[in-house]
Every structure is written in structure tokens, then in C-alpha cells.
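A single protein chain has been removed from this complex, and every other one stays in its place.
We call the chains A and B, going by the order they appear; numbering starts again at 1 in every chain.
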Amino acid sequence: MADKLKPHTYKRREVLALAGTGVVVVVAGIGLFPGAASADAAAVAKAIKKRIGDKPMKSGRITLELPEIAENGNTVPIGFEIDSPMTDNDYVKAVHIFAEKNPNPDVATFRFTPGNGKAKVSTRMRLIKSQNIIAVAEMSDGSVYMTKKAVKVTIGGCGG
Amino acid sequence: MRKSIQGIGALAALAVAFSAFAGTAFAGKDKMNFGKYQVGELRTGYTFSTPETRAIQDDDFENPAFLWVDVGEALWNKKEGKAGKSCASCHKNASASMRGVGARYPVFNKKLGKLQNLEQRINQERVEKMQAKPLKYESKELLGLTMFVRNQSKDMPINVSIDGPAAPFFEKGKKFYFQRRGQLDMACANCHVDNPGGMIRANLLSQGQSNGFPLYRLKWQKPGSLHRRFRGCNKQVRAKPYSYGADEYVNLELYVAWRGQGLPVETPAVRM
Partner (left out) sequence: MAKARVKVPKSVKKGEVFQVKTLISHKMETGLRKNKKTGKKIPRKIINNFVCTYDGKEVFSSDWHPAVSANPYLAFYVKATKSGPMNFKWTDDDGKVTDKSVNISVSG
């Protein structure tokens, strides 16, 4: 998937998809969050810092489920599960979800207890356009894990 | 059609996107087994949805339209009006009394001398039998009650009557369907007969089946009636929409229902 830090070479498939949706994404964006500027990478970094401070983030332990293509940015299903025994001594404290290019990158925070048995959640979110979704998990021992995944959004600009 | 679109400037993009995707987008999907959602050549909008959208419809609990169905069920049992009656006072248990009703509407109403859809029938009953106020078209109450009643016919095949007194109205609906209109000079048929499976801008064109209405549309973020969808389509081709409950739309409703004759009632469906 597209990594913001590296120069990205588009695959043929992606170019074709963009050719068909380019116009639409702009139109759709206006409909969902009119007049609002998208958050850039700095805004996301700031939002993450606000939740977890300067703690280092490791990769792994998070399984993030997202549709490859979301038909409509108003309702994009998202699910995640954190690999954790969820015992009194070792559990997931919180999971924060961020959407990199939404006007406000914060999506939601979920707070768990050992009483959950497993740290698994399904919900639905709004996405202004195709972008990376970032999940940050805080563990009871203070460690933090992070993962991200891209979602392509094709919102209908048609019909009423 | 292309000729009329070209030169309208901003709208040219529509034609480009339309032709680029037409007929290719879902070619592979046609091989899928759509089960009850496909009857011969007929395919409901469900078969044009992504797996994620289908999943929201598949589980009645995950389908947000049921929040409105709950409103409808509460209204079914609520006494209103001067007659001191509820729907249930006469019709008792909706799962028995309303089973099949939603599959055969709209119908010819002798008293009115024209077609009547389910929303209008509900309001007629409220006014005449309950002596209560009619519910506003597109209100959460009327959407809820219509969905609740139609949901009692879930999975029953659409079975509208188009002969006898309904015939002339059916013909009017058919004419509407093929009549080009609006600045874009497009008829319903231009999209839903000529191009199902293709894309118009980012919208996937279905066969335009009505078996799931009223339905929860992700774009609307709430349920809406078939007339809301008709109005949206009309506005999209830059034509003046008719009002909710207009005779023109009720006639069209019959023709569109007949096009999907045999498809299962899906109300409340979930679409993009």
C-alpha cells in the first residue's frame, strides 16, 4: 500500500482506478465535509501524541479490518482485534483510531478492561476520501503498538 | 445521448466516467451465485453492492433501518385519533395480517379511481378508520410504518397487478420510464436498461429494482422512500422532480415494481 514517506510508484491497476474516480473524490469530499481542509501528516502525529504522549510505537499485535474499497465514505465498516491474553496483569487498555486525511483525524477511542475477554471491536466511520487508517493500541504494561492500512473511497455523487 | 451531454462543460465528466466503466466494472461478478437475489435475468440492487454493504443488510441487527422499523412497530400498536384505534385494533398481528400486502402494492384504488401506494394506503386508513392525522411523507413515522408493514412480506416475490383497472396507469408509468427528460435529456431506461453494471460517475448502476424500498441508503445516512430516489434520479438529469406521492411517481412505482416481478421483497434493504 502507498507509504507517505517513500516515493510511490503507481501500479497500472491503481492508475486505472484513479482515472475513473478522480473527479468523483473531489465532488464527494465537498458533500461530506464541505469547506474543511484535510488534515495532513503533522495533524495526525499531533493527534496521536495527544493520546499517548511521546511513547515509542512498535508494530504488530493489531489486526485491522477494512474494506478494500468503500462504496460510500459515510459508512465505512472498521474492525480490529489486538493480540492480548486480556488477563488482570496483561491486557489492552485502549485503542485509538485515526483517519489521516479527515478534517479531524480523530475517529474514536475504545477503552478495555480484562472483563472484555478479548479486545475486538466492529464499528462504522466516515471517511472524506481515500486514505490511511491508523490504529494505536496501548497495553497495560505501558507499551504501544501501531498499524495502518489504506482504504479506497468511492462516494456516489449521484442521486438524491 | 452523448451528443447532448457534450458541451455542457462540467457535465462532460459524467459522460467520460460513464463510458469508461460501462459494462466492465462487474463483469467478473456476474458469475457469482446471488441466490434469492437473482431471478432469471433480474438482479436486485443487493447483487451490485460491495460485500461490506451486503453484510450490513444480511444481519437485521446491524441494519440501521431497523431503528425505524421499531418506530413503525410502536406506531402499529399505538392508539391515535378520534376513533381511539390503532392499526392493531383492526389488523391485529401484522405478521399474519400484513403478510403479502407489501408485495402487491401499488394497487388500483376504486374509491380514488387511481393507483395508491403503501404510504398512501396507510394514511387513508389513519384518516378514515382511525380519524387521526395523516403522517408526513418521508417522516420517520411514515417511513417506519411503511417499512414495518412491507417487512412482513420479506422474501415474498413481488406480485403486482398490471391488468384490469390498473392497466392505463401502468402504461403511463411505462411511458414515464422511457421518456427523456431534463437538461441531460435522459430517461430512466438510459441508465437502468442500457447500462446496469456500469458506472455513472462513482455510482454503480443497478437494474433500478424497487423491491428493497423503503431502504437505508449510506449516502442519505437514513432510510428513504422510493419517491425520494425517483426525485434524486430526476434531479440528477437536471429535470424538475415531482412531489412526494405525485400520481406520476405512483404510476412509475407500478411499472418499476413490475420490472422486478418475482424478485423477493427485501425491505428494508441497505444500498450505497
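Simple rule for what comes next: a residue touches a chain if its C-beta (ideal position, glycine included) is under 8 Å from a C-beta of that chain, and two chains touch if they have at least 3 such contacts.
Bear in mind that the values here come from a model prediction, so they are computed numbers and not experimental data.
Chemist: If I consider the whole complex, including the chain that's not displayed, which of B:Phe48, B:Phe66, B:Tyr105 or B:Phe148 touches that chain?
Modeler: Checking each option in B:Phe48, B:Phe66, B:Tyr105 or B:Phe148, the one touching the absent chain turns out to be B:Phe66.
Chemist: Which residue among A:Ala99, A:Val136 or A:Val151 touches the omitted chain?
Modeler: Here the residue in touch with the unshown chain is A:Ala99.
Chemist: In terms of residues, what is the contact footprint of the unshown chain on subunit B?
Modeler: 61-62, 64, 66-68, 70-71, 221-222
Chemist: For review purposes, identify every residue of subunit A that touches the missing chain, sorted by number.
Modeler: Output for subunit A: 33-36, 74-76, 86, 99, 102-104, 106-127.
We take it that only the chains that are shown with their structure count from here on.
Chemist: Which residues of subunit A touch subunit B once you look at their complex with the stated criterion?
Modeler: Residues of subunit A touching subunit B: 19-21, 23-25, 27-28, 67, 69-72, 74-77, 154-160.
Chemist: In the complex formed with subunit A, which residues of subunit B make contact?
Modeler: On the subunit B side, the touching residues are 13, 17, 20-21, 49-53, 55-56, 199-204, 218-219, 221, 228-229, 231-233, 235-236, 241, 272.
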